[in-house]
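The complex appears here without one of its protein chains, the remainder shown in place.
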Amino acid sequence: MITLNHYLVVSGILFSLGLAGVIARRNILIIYMCLEMMLSAGNLALVAFSRFRVTDGLPDYTAQSLVFFTITVAAAEVAVGLAIIVALFRTKQSVDVEAVTKLQG
Amino acid sequence: MSVFTIEAFLAILGLVLLMIEAFAPDISRRTLAALSIGGTALALVLFFTVASHETSSLPAFVQPWMKLDSLAIFYKGLSLVITLLVLWLMHECAPYLSKYTVDGRLSELFSLPLIVCAGMMWMAAATDLVTVFVALELVTVSFYVLVAFARKSNLALEAGVKYLILGALSTGILVFGIAWIYGATGSLSFEGISAALAKPETSKVPALLGAAFLLAGLGFKVAAAPFQSWVPDVYQGAPIPVTTFLSVGSKAAGFVVLTRTVEALIGEHSIIGPEVKALLLVLGALTVLLGSLPAIFQQSVKRLLGYSSISHAGYLILALACGDSIRTGMTSGGIVAFYLATYLPMTVLAFLVLAVLRVNGQGEDIRDFRGLGKRSPLLALALTLALASLAGLPLTAGFMGKLFVFFSLVDHAYWGALVCATIGAAAGFYYYFRAIVAIYSTEGSSNEPLKLNIASKVGATVLAVVIVVLGVYPKPLQHTLTKPVEVAAKASAH
């Protein structure tokens, strides 16, 4: 039987993997993928919490409606983000984090 | 007509401007600027006539998610004012900005701020986390584009990438926090969260986990520790008008959400109230120090203002941690709103001077301020006032804001945080006055007078006057932000 805890553990693992990737990876595209993984972890937790909070035999759909919004917002974020990363690649011919270290005090 | 109509009008105007530019690419920059500035000014006028009516309410279909209280109305007005000022700054900077875009056009630069403004206005009235999230992301995603807009400049592109990565990171953390808050309380509305947290049977650990993630995610938007590192870089790389918008608009919108979130989290009998307060105090004190101390070594004014923006966010978080202050008779939300209202003119004025110097072909370092006293006495005086106010010199607006924060820290006897805030303020005096000294030194500077158009002169004068008026006579604003009755009732309930 899969319980709420199982979902939360998976969500926690996804979140940690994403965070570790953001910190450790050098390629901006991979970093961006890890960020999307963190968002998915949040979505999974939201859906799981929502599914297991049953009132009158029906799950509470409030949090699931938020998941719709996070998915679409993530899509918009990806579109804008990829556009910026492509622009970066065109000028620097690289998507390594080393390419963005000019701004320093 | 309701306030919602004005917000919808702004968003539609933004879309219409996009369409105009898409179908008539030859349209002049001046026309686009006039349309967007005119539209925002009209919205501001309409807003004042609508908001002054006691009966102004929201249409039925948004009422479940939005509420118009005095705080919401204040922040909506603030959003409109800063958008208008930013659009004007964009118009002033247009000649040099258009050099850095691929086709030399600035179309989206005049329509995106309108959409951002609508997003900020919705955020100000939002009563649940779904609405907050959508409005917040509308603002943040538009800002990704704005920051990287001048993409022929490598610095702007780099700033855009940094803002994008850290912004997306904070979004992920925010969603995770919302999920756990929902898991602990079973609600996404601020009222529901507050009510659930007041019940002793609510589990504490998930709620704390959610609160910590939520505060960290929102902390990014207001430039607070531990997500403050993007601020100086992005401020330096982004075009001046966008930096202005980030430092005032994005911060104000973040703080209205933060105010409501903190109110829900540390409400009366909240089971996680003491922990959240402690967390906020530590974060606030850390933010003040991480903003003030590195600022001492900065040469670029934009970076300096970036660090200053961090330290100001720190004071505001300290104010939020304190809750209501009896000595000043203001709620924590009122103090934050007042502080932001004083923060607007001084920051915009500082960036206006930078923009004028930039249009005159100069850089953005402190040494570019040299000789300003001779080249344009009016601008020098206005900038001196702005910097003194940022430092918190008495009789300027910035002093009153800081005073309220210090008062409420004293009220609640948070001595450790008070010491950190004092260190930050002292460091502030050093680095702002270093800039003021540069204004009046003549060594190694050119003597030719600055080219200043009439709008810049009027704008600088008005902003300077606002700084002095708010510093000398803050009572009216203070009263509109806090109904004295509310505080008295809350104080007696404690």
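By letter and in written order, the chains are A and B; residue numbering begins at 1 in each of them.
Criterion: a residue touches a chain if its C-beta (ideal position, glycine included) is under 8 Å from a C-beta of that chain, and two chains touch if they have at least 3 such contacts.
By our rule, contacts and distances are computed from a predicted model.
**Q** Which name from "ATP-binding cassette domain-containing protein", "L(+)-tartrate dehydratase subunit alpha", "Fumarate hydratase class I, anaerobic" or "NADH-quinone oxidoreductase subunit A" does UniProt give the chain that's left off?
**A** In UniProt, the chain that is not shown appears as "NADH-quinone oxidoreductase subunit A".
**Q** Considering the complete complex, identify which of A:N5, A:N27, A:T72 or A:S94 is in touch with the unshown chain.
**A** Considering all chains, including the one not shown, the answer is A:T72.
**Q** Using the definition of touch stated at the top, determine which of B:M1, B:L15, B:I296 or B:V419 touches the missing chain.
**A** Of the listed residues, the one touching the omitted chain is B:L15.
**Q** Tell me, which residues in chain A touch the chain that this view leaves out?
**A** 68, 71-72, 75-76, 78-79, 82-83, 86, 90
**Q** Identify the residues of chain B touching the omitted chain, counting contacts across the whole complex.
**A** Its contact residues with the unshown chain are 15, 18-19, 22-23, 61.
Criterion: only the chains that are shown with their structure count from here on.
**Q** What part of chain A is in contact with chain B in the complex they form?
**A** Touching chain B from chain A are residues 8, 11, 15, 18, 22, 28, 31-32, 35, 38-39, 41-43, 45-46, 49-50, 53, 60, 62-63, 65-66, 69-70, 73, 76-77, 80-81, 84-85, 87-88, 91-92, 99-100, 102-105.
**Q** So in the complex, which bits of chain B are touching chain A?
**A** So the residues of chain B in touch with chain A come to 129-130, 133-134, 137, 141, 144-145, 148, 151, 154-155, 157-162, 164-165, 168-169, 171-176, 178-180, 182-183, 186-188, 232-233, 236-237, 294, 297-300, 303.
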